[in-house]
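Beneath this line is the structure, given in structure tokens, with notes to follow.
All protein chains of the complex are present and in place, except for one that has been dropped.
For chain A:
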Amino acid sequence: MAEPSATSTFSRQRLRLDSLWLSAPGLAYMALLLILPAGALIWQSFVNPKTGSFDPSVYQQMFSAGVYVKVLLNTFAISAQVTIVCLLVGYPIAVWLAGMPERRRRMAMWLVLLPFWVSPLLKNFAWIVLLARKGIVAQMLTGMGFDTELNLLYGRGAVVFGMAHAMLPVAILTMLPTMLAIDSRLMPAAMTMGASRGQSFWRIFVPLSMPGVAAAGLLIFVMGLGFFITPALLGSPNETVIGQMMITQVQKLFNLRLAGALAALLLAVTLITIAVYDRLFGMSAVSGNGSVTRRGGIIGAIGGFIIEICAMLTDMVARILPVKLGRGAFTIFVWLVIAILIVPVLAFPPMAFSGSTFLEFPPKSFSMRWFQTYLSSDQWMGATTRSAVIAIITGALATVISGMAAYGLARTQRKAGGLIFLSFMLPMVVPNIVIGVSLFYVLAKVGLIATDTGILLGHTLSAMPVVFVILLTTFRSVDWRLLQAAATLGASRWQQIRLVLLPLVKGGAVAAFLFGLLHSFEELTIALFVGAGVKQTLPKQMWDDIILSISPTLAAASVFIVVVVTVLFVIAEKARPR
């Protein structure tokens, strides 16, 4: 029998544009606004601006001066401490959520998701008031018999608490999917074989949930490295971190070479952390589709040892104390954490409607004067309008660029897909502060610094990961045979897209747009650098006010932001497909 010959139809197929090409605009965007600027920033840190020759003197300066080394150590220590707190506190909450029936979990998730979408700036600002000397928390503690001169703010404790509070939702949301993927029949199976409840939890559930824990740890640590808001607001000069130092170098000392060196260091540590993580746990755990394999080596041995001890302790405790007590303690812990997550968000309205001339909680009188101040101030209104406009355009731009790439990626089986996915995640890997300084450096050369366009470009870049992930999930959940079905029923290509594909992805696209919008609306770091003090966005205006002079106008603005965030968040969550 003759071999079937390749006819014209065969070559026609090969000529058809590969759907992966749809990600080209997004990749170009990443290259031009992330890789190129960061590369240029780091490059110039090695170059002597006068002679143009290689000159690593800033690095010598950085490592020889005691203050820089101290700042570096600070940054790593704080980041590590925050990571540990987030994992230890977040794990039980994730377990609590994972153990719920689907319907109830969706409700309970709001308690975590809402704080997630309120920016760290707002949450930290709330703590400044709540934890202030003679503030409500100090008073409560004094009432319980503590020292009268309690100083809760401006120390390492406050910084770690504030940062952990800001990042806890991230930790919980990263750990949860792995826990949900654990086969719920495994623990009962272990119990039929004679394991106690505690034993089966420690020996079955905990090891299987570890990939999620590791992923959360990586994410929190890497995010923590570039974080500067909490140390600046809740810390003393002793807690100065790299991020603050970069701001000083850029905005006060105009020393871009040293800023570039700090950026290079931050990026290097980030990449090393990721590489180490990849070696130990494998990158697949981050995307949540890795299979659990048995770990050998040191980590496996230590983990096994910890599990042995914990299982033994749990059994001992269970023998001495009644089960009810343990359950009760667990429930109290969970609700306490949830309360701490939510309280700062709920604290703004009472502060904003206070009649006092300074921020206080709880307020002693009611008035609308601070809202009037907020609404009648040209400065505040200008910032609010600018933020709103930039946010809407950012949401749309990020949705279009990511949408094309997500569609292309969802329709391909090719290996390159993984690389494209990682590229779109880059703005999340590279610390925000590095992105901010890089854009400041490069956009200045093309005259886009202190322009709305510059801020818009930067925001679109940093909103890309979240928008892309939502859209990718949306497109991946589409049953493509529905388009085939529509074709067999007589629908043209355009009709298939308009009548079948668009209605199916509409919810996801709306959610992606709104989350991109929210991201931009609350973004501080990039606006801080690219706005250059000329084009003020709402978060930037708040930042300046918090640093200079705290007034109740801030609370009024915060209420406005929280309301916007809550409303958009509710709409987005409702629109988002499951």
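Operating definition for what follows: a residue touches a chain if its C-beta (ideal position, glycine included) is under 8 Å from a C-beta of that chain, and two chains touch if they have at least 3 such contacts; residues count from 1.
The criterion applied here is as follows: contacts and distances are computed from a predicted model.
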Among "Putative spermidine/putrescine transport system ATP-binding protein", "Multisubunit potassium/proton antiporter, PhaG subunit", "PepSY domain-containing protein" or "Nitrogenase/oxidoreductase component 1 domain-containing protein", UniProt-listed name of the chain not shown: "Putative spermidine/putrescine transport system ATP-binding protein"
Residue, one of A:152, A:500 or A:572, that touches the chain absent here: A:500
Of A:419, A:485 or A:571, the residue in touch with the unshown chain: A:485
Hidden partner interface residues of chain A, rising order: 1-2, 4-7, 9-10, 12-13, 479, 481-482, 484-492, 495, 499-500, 503-504
